[in-house]
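Yeah, one chain of the complex is gone here, protein chain that is, but the others are all in their spots.
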Amino acid sequence: MNGTKKKGGSPRIAKNLWGHRELYLMMLPGILYLLINNYLPIGGLSLAFKKYDYSKGIASSPWSGLSNFKFLFSTKDAGMIIRNTLGYNFIFILLGTVFAIAVAIILNEIRAELPKKIYQIFILIPYLVSMVVVSYIAFAFLSTDNGFINNSILHSRVNWYMTPKYWPYILVFVNLWKSFGYNSIIYYATVIGIDSSLYEAAVVDGANRWQRIWHVTLPGLKPTIITMTLLAVGRIFYSDFGLFYQVPMNSGLLYDVTTTIDVYVYKSLILLNDVGRSAAAGFFQSICGFILVLTANLVVSKIDKENALF
Amino acid sequence: MVQHDKLQQTIMHIFMGILVLTCVLPFLLMVMASLTEEATLTRNGYSFFPEVFSLETYRYIIRSANTILRGYGMTIVVTVIGTLCNLTLTILYAYPLSRRDLPYRGFLSFFLFFTMLFNGGLVPTYMMYANTFHIKNTIFALIVPSLMMNAFYVIMMRSFFSSSIPDSLIEAAKLDGASERKILTSIVLSLSKPMVVTLVLMVGLGYWNDWMNGLYYVTDQGLFTIQMILNNMINNIEFLTRNASMLGSAAANLKIPQVGIRMGIAVIAVLPILIIYPFLQKYFVKGIVIGGVKG
Partner (left out) sequence: MKRKIVATLLCAAMTLGLLAGCGGSGDTAASDGETAPAQESEEQEAAGEEAPADTKAADAGDMVTVSLYIPTLAPYTEEAITEVQDAVNAHLAENYGIQTKLVYIEMGNFEKSINLAMTTDELDVTCYFTGNGQLSNYVNNGQLLDITDRFESASDELKNSFTDAEITSSSMGGRMYGLPRKYQFGGQEVVVMNQAIVEELGIDPMSVKDMDSLGEVLYQVHEAHPEIYALVPQSTNDMTWCSLWIGGIGLTSFAYTNDIDSTEVKSIFETDSFREFCSYTNKWYNDGLIMPDAISNTQEGSSMVTAGAAFACLHNADIDPLEMFYPNTVSSAVLIEPRAIPTDIGNLQYGISSNSAHPDEAFTLLSALYTDARLHTLLSFGIEGKHYVINEDGRAAYPEGMTAENEPYGGFAATATYPNYLLNPVKADAPVDDYKSIVDEWNKNVKVSPTFGFFFDMSEYGDFITAYKNLEEKYLHPIKTGSVALDDVLPSIQSELESIGFYEMIKKVQTELDAYLAGQ
């Protein structure tokens, strides 16, 4: 952190602030907004350790220690749930990043302008559709009786929604299908922002396409890759509820491969309406993500300070 | 060499072509499902070439103009206003962060990043907005809670500024006596159009697809957005599976819209984005960054 390193007391701080008052003023609306929208309610985290009583409010509800966390771990499925959450996220991050970068680079390498535009428009379509709609589309393909795959491709009657072994692949595919367009566009926007003189210099040096990609494009993408991955790591204990709940149509037979922390919490608390427990689950996800990101960020800043998040 | 290059280009086109088909065909299947007669759908299954076409879905949507078209209008208003405000906040926060000479910028980054990981949770946030700010059932409810919906966008913007705007350019402008505001608006922003357009797209999408704020803060039908209407249907279906027995015969009155209709509403919810997106697309390609830095 740059700020804390500076020597000297308050006059120094005041001078720093005043010297950059225009910049700080610009940030003021954002700072105020974050304070109100994000920091003001943060006292609510205490709910994770309380037995919330509506009639008493947050502050006066009695403390309950760690009992709210118990339901996450007391279940015999705890291992399975955490395995699913982390496992899927890991694969999503890995495959998602590699594939998105590949597409971004290809888009950049393609010379014909019109097809390039068309590709960019169409690969984003899946991202635009909400997960609920994706679940209908998936059903249109996978339905045993009416599904496009069974009817028109396999001409058989595979019971997709009853067979757990297909679902790790289906879920990874759906996630990749839905998100790669968006990620590719982010990387593509970064690629076209890379200083073109670097490419020109590489061409002058006689670099071929692969060498240009390797020595110019990928290093140019590095900050974005690091940022995106760090952010994804922060969310590694979270999962897209729609993907794991709606796309498998909440089929009981698939629970072993589709239950993630969010799905479990949703199913558990839908009747209990226990504010304390949902706060506890959220707190657990946040704190794990926080630790992971801090660690990852530390590693990044050791290697390459400029690209660390903070 | 030229031959080789041509081959590479062809391979890349084929690859992208397959990707495009993978993206478009499922969507097309959805459109076709919304155009298929309901009975045909159950009898013959989903198909790209339905035996019996039916416009019943879209007739139903037009009949429900009062809710669906109104929701459409609300979605557009919320998206436009929300995106404008969100982008302003984002840029104003991101630009100073990108300046290497800004003191405390590590802290300010962390201040932002922290919000991505921790939040007070739904209930405290709700209490604040409903009790202190009284935004329930106002248009603010659909806009304000998402004003910096994703700290990630700020971080992205910051990375872009710091990697694409040369420090020397800003130094030069400062020497010329330009104020920070002037530097931001006339130099930095004009060099950042691709990123700004990308953000417009993402933030706009966020607002377009949002139903959470509506679910929590809006009960007034006049403020329903199209995504809320779609989401309400899903929630109603899920509710029925769990609780229908207690409604007794009343549940029989409460009809779940047929699959075709759900698909139809989904189609019209996506259509405007598909129409607008190509127009934003061209800003991407102009390569303003390159020209700007050189000049």
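Lettered A and B in written order, each chain numbered from 1.
Definition applied: contacts are C-beta pairs under 8 Å (C-beta built on N, C-alpha and C of every residue); 3 or more make two chains touch, one makes a residue touch a chain.
Every value quoted in this text rests on a predicted model; they were computed, and no experiment measured them.
When the omitted chain is restored, the residue from B:T10, B:T88 or B:S179 that touches it is B:T88. Contact with the chain that does not appear here is found for just one residue of B:M116, B:I165 or B:I234, B:I234.
Among B:I139, B:L169 or B:V200, only B:I139 touches the chain left out of the display. As for the chain not pictured, it touches chain B at residues 38-39, 42-43, 63-64, 66-67, 84-85, 88-89, 92, 122-123, 126-127, 130-140, 181, 185-186, 189-190, 215-216, 219-222, 232-250, 252-256, 258-259.
Contact between chain A and the unshown chain involves residues 28-29, 32-33, 35-36, 40, 52-56, 70-71, 74-77, 139, 143-146, 157, 159, 161-162, 248-253, 255, 264, 267-269, 271-275, 277.
Assume only the chains that are shown with their structure count from here on.
Chain B makes touch with chain A in their complex at residues 8-9, 12-13, 15-16, 19-20, 22-24, 26-27, 29-30, 33, 41-42, 44-47, 88-90, 92-93, 95-97, 99, 101-113, 115-125, 127-128, 144-145, 147-148, 152, 154-156, 159-160, 163-164, 179-181, 184, 194-195, 198, 201-202, 205, 209, 227, 230-231, 234, 242, 259, 262-263, 266, 269-270, 273-274, 277-278, 281-282, 284-285, 287, 289-290, 293-294.
Residues of chain A touching chain B in their complex: 1-4, 6, 16-17, 19-20, 22-24, 26-27, 29-31, 33-34, 36-45, 47, 52, 58, 103, 106-107, 109-113, 115-130, 132-133, 136-137, 140-141, 143, 145-148, 150-152, 177, 181-182, 185-186, 188-190, 192-193, 195-197, 209, 220, 223-224, 227, 231, 234, 246, 270, 275, 278-279, 282, 286, 289-290, 293, 309-310.
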